[in-house]
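All remarks here apply to the structure that follows.
One protein chain omitted, others in place.
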């Protein structure tokens, strides 16, 4: 019987039954796996994230990213201290050593291999006041990375080395850049302006969220979901409100997967059949462009360098995203002489970054980081940001059409959202539904790609003024 | 002459002649290179390990992983202190600053670029008592990783960043999972139980080793060699007895390479011709299974998720290994939509991990870490663990056959060891020798793959109770 | 207007106009991009370096590697301290807290997101003496890597984790080794000695530079440009004079790209037509070699192991370069059984290392690290080192020819420089110009590859005696 | 058994298992656990087979296509995968007769 | 406006933008900046097109060849070249009849 008792002690069963909220997280992991595998929701990101959620939420597995308070502290009590203290009387515990109650992390204490929430009644252990004085405080910013791995396991290590350091989002942007073609944008450069209009959702939701219980940093992180760009959303959240990373990343990627649903919805609500039937090619014939392209190759090489310079001057905080995006694009466009680098940037590096980003973002989704009211706010606010961004782009197109002779299909405004290239494909399908000859894909790609730049710029602004 | 004297001072010749034990290590490196290159002993791991041993054992090269004592301390004395102290009288030195004599690392002191062992007579320098007070103590757990690189060279950096942090074994397991097919196991799920029986060697040798001068942590590390799984052995040793990492890794991989010798040996000693002639296919015909497989693809996707959940609940400490193994398998089985991740996990990431794991595990094999009696114990104990694991699997099959109508070839028990897929091939060859029509490969693969899960579980138990 | 003022405050415009030296650096980045893209100057390295220079030099972007003083300190003042101090009187500031004035880094202070140079008049902020006491000092060697990322951005993180740690140059050497064929060298082993003669430029320029205002460490870093080997130059500079890393790396790669200009120049100045017409194949016929090669495969496997051992004994400090070079070569020559590792070492790992090395070496090229007189010295000295190395090789060949019957074409001495394989191709072209039948390529490859070993050895010596 | 005693047993450390009896206890714990886990794998695995046969009996034909957010096209991927294939297959001496796209 | 005040404004932090008016201000700043950046991209992009048309009107035929310093031979490069070839050939719809290594 001693054997079975020890085995039972080793298992996570006791903890899972005491704290059924873990089961909620595990169920969530299964739902996300279902969405990623069966429904094809951004599988490359959502499946690693979902698996990260799964393995993070078994007590004792040490695969969850520990929540820290605002100054980077983690609280733990040793097993010896715990066992020594068992004989004493129990008292209610209030954490007083400088931890703000508003910090999600201060609510949770890791005791040995188990997690205890002092706010839950019947949690006798931490009611022993003598134990509180023996709680060890770790300063995550003073611990060497290998010590983080040693004390808290590899997921915390990966998280601090690759994610919290801000490294992976720019690295992924390098790969995105290496897979992006600015050709369509260069051929219809004017349409790039709709990549600006479609950032409206970000700032609109920022206002609403800041009035609904989120502080400004949290509101900014929530709002950036409206940029429809995963790495940008993660990068911004890491700088402003890292405790909301998991839900924001999942919301961002889920809504990007739902672009084929959301765009038609917004378009249906805001556009008339006439507007959607505007044929860009015929407009081009009516009002032909004078621009000719004598050397597209040279142009494509000069363009990323130019955009980097412009963004770096106006919004220096966006340079780590935009700079890496454009570097990836540059080594692609240069061609032969840097194709080795291009190959690795767009494959090995990007896939590696995706795996580790996904797993460790998922691993931040522990009980206390997810099961709170803010998550509902993120889900709702993120959806609004998405919809309002599309709406913003459409409105800009409509306003433009009020003044210009050469009309623009509002779908091109809608794709300013980014979510490249799915948004463009969805827009194209909508256009074809109204007029089977109206191929708007290449036009949409211009605003679509510009939307990536636009949301990175918006992220830089949020980081600059709120960070 | 001053020139030649200075050149001589720069070379490692003086040190190699003073401490011929270095030459033993270099010779060992050559032997391992020979085994890996010429004999084909697990070349992917043994060749990097052997090269790591080679470059680690030239004094002054700073390519060896420094031994630390139990609390992570390294001792060094500066050249200035050394030179200033030369005028004084010499005295015998005993290290007194809190270092336990039983720690391998406390016997060694790095002086400038040279290593001196205070226990060796004629080692005048450290007999100067004034110098002892000037020995600088480094706390490896408080040094940032780049400072480790700066002070101790890149091998220590790689070791602490990738190995001691526990990162690479799970990463390699991700690659292993991506290259594993659970199909044969699913088709003969019942046979998976022999993956449990064949963990017997681990716990049997644990008992013996703990009675033969190894402490429990060391005994556990030694015993895990019987799991016949390289990353599992390395992971467990890192958690329990990192000072024995080199010999254990080499023993584990060497015995895995010797599976074609060890399995026939144990089989010959324990099995009769009748037992080895049991034809599984005919048994299947006599007692047909009712199981049908309507959707193997869905099954293969659900299976890794399920196993992860089961293991995570029962043995949370095994989750970093099993979780990553199953994640690798999942992204393979999902197919198209995650094939980018699968490609990188099973190639780029796994090969990179293998190179750095091999080199730095080899680099831990410095004189004091290898040339001691425990190495002999590891070599002998590892062999016993291997043999007893095979024996355990065979016994379980025999016991099963006592009670069941549908007989099982004991070779299927033997392959519960893991060492996938070589063990299965070897077992198949043995079966074919007795009956050229008796193909047992697919049956063996079931217990063989289950053995990987079994030894990871055993590792989790050892870490949970001894770590 | 408040809006525009805040936007203006966010941009880098104010800083760029105050400190036009940034514009010089940006212009330099464009020039380097031009040379790499259009002129094909070592594009794989120069393009990432150039892009690194570009993104590093926008104030507020946090993409530049911060200069530190000799003990690794960085100085910053918080924005609050700055704003609180504005009301007080201003005074001239002299930094007195232990920073040597000779350290480039001590001249610069990062204030908030802006950089201020206290030596420039009109720089009112730092003249406020009260602020000086509030300058925060960061010890870069005591900060965990993720804290470096957090405080100073990802480029500093990459720099300290991958470059300053000394990791990437050996990693790149592993890839170089995997792409090197020692066959031609083994077939003409005697010619390897010219890889020694062609290190003359290193030590000659060391003498000159040490007499011209460079200290010995700086002189050594400058001189190693004469080794014509990028990773070796970077590795040596990191150990001896990291503040000169950017200019030295750029000079090294630029001159390597200029090998087709520099070698013909030196050859024209030093060699007669008769010497250049020496036909090695005819010499071989006249004085045939007795060496036969019964098993080139085995030889190629044993050779890297042997060279590693020799170099490790004589120059232990060169082992991290030579060891990794030879390990890369070994896993290539072993063939099938390690081809997985070879593939990844020569592609994924090497390309990844190249991208991060290039970007972060470029990012060290901030205003104060580049715009000083030493840069001119580096450009001039590097050129001399290059030329004198070629000259040294040629001289050795001439001296040899004085005594030997079997003459040697001095071009084989010239290629001892390394710069594999371009130097050999250039030498072959020169030989063919004088005699269309005189193919010297295979002979040149011997001294050429030996030059790689030679300059790594020279680097080891410099690090050993000056480091 | 309350959660406190559980906690204590879960946090057993090496000292508790010193000596022969400790090692034997650990062996018992270990072998029992390994058997529990693999039996669970077998039973739950069988349940899974029944579940799949009952609820998802048909093979899905088309797995969802991979995509990176903000990713344009997969030309690079194609090139790389073919390079991999050619490389792996040939090992220096093979040949790919033909790969056709219809 | 001297550089001190600039500095102060540049270092604005979250507190300054608390409240509805702060959020509205941030929206104004944000949208204006996004428009400025993309307008600049459009205008400078058009200037770039004119520049290229005027000064580098011809496509360069031969890109400079990739090389690693101190790199010998080309097994890895071969793989790469095949990738390139396949890429060029297929262009999304081509076919590689055969890649032979004899």
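We call the chains A, B, C, D and E, going by the order they appear; numbering starts again at 1 in every chain.
Everything that follows uses one rule, which is that a contact is a pair of C-beta atoms (placed from the backbone, for glycine too) under 8 Å apart; a residue touches a chain by one contact, two chains touch by 3 or more.
Keep in mind that this is a model prediction, so the values were computed, not measured.
Participant: Tell me which residue among B:60, B:195, B:246 or B:460 touches the hidden chain in the full complex.
Facilitator: B:60
Participant: Write down which of B:263, B:350 or B:459 is the residue touching the left-out chain.
Facilitator: For the chain that is not drawn, the touching residue is B:350.
Participant: Which residue, B:223, B:369 or B:419, contacts the hidden chain when the whole complex is considered?
Facilitator: Of these options, the touching residue for the absent chain is B:419.
Participant: Of the residues listed, C:24, C:142, C:189 or C:432, which one is in contact with the missing chain?
Facilitator: Candidates C:24, C:142, C:189 or C:432; residue touching the omitted chain: C:189.
Participant: Determine and list the chain B residues touching the chain excluded from the picture.
Facilitator: Interface with the chain not displayed, on the chain B side: 2-10, 14, 18, 37, 39-40, 42-45, 60, 79, 82-83, 86, 111-114, 124-125, 175-176, 179-181, 228-231, 253, 256, 336, 339, 343, 346, 350, 354, 418-422, 452.
Participant: Which residue numbers on chain C touch the omitted chain?
Facilitator: 186, 189-190, 192-193, 195-196, 199-200, 202-204, 206-207, 210-211, 215-217, 219, 291-299, 302-303, 306-307, 310-311, 314-315, 334-340, 450, 453-454, 457-458, 461-462, 464-467
As a convention for this text, only the chains that are shown with their structure count from here on.
Participant: Which one of the chains is farthest from chain B, going by Cα centres?
Facilitator: For chain B, the chain whose C-alpha mean is farthest off is E.
Participant: How many angstrom between the C-alpha centroids of chain B and chain A?
Facilitator: Centre separation, chain A to chain B: 38 Å.
Participant: Calculate how many whole Å lie between the centre of chain B and the centre of chain D, each centre taken as the average of the chain's C-alpha atoms.
Facilitator: One centre to the other, that is 20 Å.
Participant: Would you please write down the residue numbers of chain C that are in contact with two or more other chains?
Facilitator: As it turns out, chain C has residues touching two or more other chains at 6-7, 10, 40, 43-44, 60, 113, 144-145, 343, 347-348, 354.
Participant: Find every residue in chain D that makes contact with two or more other chains and list them.
Facilitator: 10, 12-13, 29, 33, 36, 63-66, 73, 76-77, 79-80, 83, 87
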